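Note that one protein chain of the assembly has been removed; the remaining protein chains are unaltered in position.
After this line comes chain A, so read on.
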C-alpha cells in the first residue's frame, strides 16, 4: 500500500462534491460554470496521475474504510492497471466533454443542471472502476443507471428524450437487478465481498455448482449495460440525448461499464466453455448485427450508435475468447475506440449544430464548408474503419488475428468469417460517414448554412484525433498502459509488443478483404439501401413497448384485484392469509401435551363474560344505528378494562379506560357530521363470506389463546420480570418494557402516532378545500340543536374537575416507572381533562386560552424521546440505554430519577399533541358547518352577572 492511498477516497468523492458546484456557479455565467465544473474533474485527474508511475510498474494501490461490516460492505477502493485506464478515460474525456458542452448547449438549456448530472454520472462511473468491494460496485452501478437516466432525458421537452431515458433505465436497471443476484452468489461462494479476494479465488468459483447461475446473472447485467444483443436496442434510443452526453456515455463510460465488468471479472469467471460460448457468441452476433444496421442508418448519431454496439460486441467477443492475447487486444481496442468514437460523436454534434440536421441523405459536400470538421471527422472515421496508420487498425488487426485461430463448435471457419464480415461492414459504414457527409458536391438545401464552429467546440475532438494518429503511427506510446491494464485483466505478467507490421498473416488478408469489400459495399449502397428499407424488420421499440405494456397490465390486474380501495377486501385478504398461515402451522403438529387444568369460573366473572358476549353480538346486530353501536362499543371497552383489572393487569386496564374514553369522545364528535345510519350495501353472499372469515379468525385466535393457557410455556416475561429492576431501575415491569427493554418500539410507535395526528390534520385540510366543505356549509344543524350551547352546570363542573384531572395525570406520569401508569396514560388523562373544557365551553374559546401548538408538541415529544435515547451515546452506550439514580430531597420521600422518565415525557407530549390535534381537526369541520360564531363568555349565561341584569331591569 502506497503512502498516498487515501487520495483514492478523495478521487472517488471529488465528482460528487463537485456536483454541487455547477448549480451555484451558473449564476456567474456559462463560461464560469463550465470552468468550475472542470475543476473537480481536473483535480481528480491530477491526483490520479500521481499514482501513474506506481500503477504502470504493476503495483496495486488499496485503501479501505469499514462501512457496514455486518453486511460485508466496506468503502474500499483499489487502483490497478485496468482501473487506472478506465479512470483516466472517464476523467479525461469528462474534461473534454465539459469543454465541448460549454459550446454545444444553447442558452435555453439549463446548463447548471447538465453539469451537475454530468459530474454525478462521472462520480458513479469512477466508483465502479475503482471499487474493491462488489457491494460498493453494485451501488455505483445502480448510480450510473440513475444518473444516465437524468442525462439521457436531459431535454425533458422532447418525448424521444423521455422515452429513451426510460428505456435505458428499464433495460440497464433490470440488468443491474440480475447482477445483484449474481454478485451475491459470487460473494457467497468465495465467502468475501472483496473484489481482490474474489479475483484470487477463480478456481474455486469455476468449480462451484453455482458458477453458471452466477455467470448468467452477472453477464445479464454486463450485457444490458453494454448493449449486447438482444439488449442492444436501448442504445440508439438513448441518442435523443444532447450530443455531449452521447459522446460521453457511449464512447468512454456508460456502455463500457459492462465491458469493464467482464474484464474485471475475467480472472474469476473466464476460461470455461460456458464463458466462451455465452460471451464470445453474443459478442460476435452483436458485432455483425450492429455493423449491418449501422450501414443503413441515415441519422448520423444512429449510425454511430449502432457502430458503438458493433464495437462493444467486438470487445465482448475478444474477452469471451478467454485467451491472454485476446485480452490485450480488447484493452487496446478500448483505448482506440474511445479516441475515435468520442471524436466522431463530437463531429456529428458539430454537423448537427451547424447544419441543423443529422440526416445523412440531406448532407454532403461539407468538406468545402467545414474543412476543420472534415479533417477531424475523416481521421476518426478512417481509424474506425481500421485503415493502417490509424490506431483502429492496430487493434482490429489483433482482433482478426485472434479470430483467425478460434474454433467454434469444431468449426474453424465460423468465427473468422463472421469477424471479417463485421470488419467489412464496419469499413463500409465508416466510408459512408466520410463520403456521404463530407464528400460530394456542395448542396444548396441545407436547413442552415454550415460553417466551422468556434475553436472551443472543435478543440476536444481535435485533441482526440491527435491521439488517434499518435497511437496509430507510434503504437509504442500506448504500450505501458496497455501492459498494465492487460496484466490486471488477466492476472498474468504480460509484455505485449504493439506494432504496425506483423508480417504476412491471415489477419492481413482478412483486413485487406474487409477494406476492399467495404469500398464495394459503399459503391452499391444506394440499391442495397432501397432493398433494406423494403425488407421487413422487427422494430425493437415496438416490441419493447408491447412488453412493457403487457407487464404493466399484468401488474395492474394484480394490484387492482387485491388493492381495490375497499378496506373490507384488504382486511379479508390479511385475515385469510393469517388464518391460512396459522392453519399450516397447526397442521405441522408439534403441539405439546396440555399440562394445566381448567380453573373454576366464579359466578361474577361469568356474568361479566356474558355481558361482554351480549354486547359484542349486539354490536354486530345493531351496527347500522351508529350511536347505539358506539354505546355498545363503550360497554365492551369498559368490560375489557374490568377484565384486565381482574387479571392483574392494572396498567392495561388504566390504558384501556383512557383510550376508550378518548376514542368514544372523538368518535361522538366525528359522528355528529356523519350519517346516523350505516346504509345497507353488502349483499347476502358477501355478508356470509365475511362472517365466515371473521368466525374463522376469531375462533383461531381464541383457540390459540386457549391452547397457550393450558400449557406451561417459557415466555420472555420471565426475563423481563427478572431484569426489570436491576436493568431498568423500575418495579413496574410493563412500563420498563415500554421505555427500556422495547424502547425502540415505543419510539417508533410515538412517531407513528404523531404522523397519524398530522395526517388527520392534513386530510381535514384537503377535505375542507374540496366539495365536502360546500356540502357541510349547506347542512342545517339548527333543527336538532339546543339553544344553550355551553350549559352552566357543565362548564362549572368541568372547570372544577380540570385541576384534579391534571393532578391525576401528573401523578400517573410520575409513578409510572414503579407502579401502574406512565407517559402514555398520563397523556391521555390530560387530553381528557382538556377535551372536557373544549366540550363545555367550545373549541375556539378554549383554544384562545392556551398557547400551545399541538403540531409543535408532537415534534417536541419525538425530539425529546430521540435526544434522550441519543444521550446514551455520550456515555458510549447503545441508543436508548437508560440510566437511573435515587434522589432524596428532605420534604419529599426518596424518589427515583431515570432517563427513562425523560423518554416517557416525550411519549407523553406526543400522545397529548396527537390527540389534541385530532380534536382540532374535527372542530374545524364544526366551524365550517355553520357554527362559526365564537362565544366570548365561557358559558351561555353567567349567574354572577345577574345582579347587574336585575338593576338594568329596574
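The working rule: a contact is a pair of C-beta atoms (placed from the backbone, for glycine too) under 8 Å apart; a residue touches a chain by one contact, two chains touch by 3 or more; residues count from 1.
Note that in this section contacts and distances are computed from a predicted model.
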Exercise. With one chain of the assembly withheld, which option in "NADH-quinone oxidoreductase subunit E", "Lactate utilization protein C", "Na+/H+ antiporter subunit G" or "ABC transporter ATP-binding protein" matches that chain's UniProt protein name?
Worked result: "Na+/H+ antiporter subunit G"
For this session: Can you work out which residue in A:146, A:801 or A:897 touches the chain that's missing from view?
Result: A:801
Exercise. Which residue from A:534, A:596, A:787 or A:888 sits in contact with the chain not drawn here?
Worked result: A:787
Exercise. If you put the missing chain back, which residues of chain A would it touch?
Worked result: 784-788, 791, 793-794, 797, 800-801, 933, 935-936, 940-941, 945, 949, 953
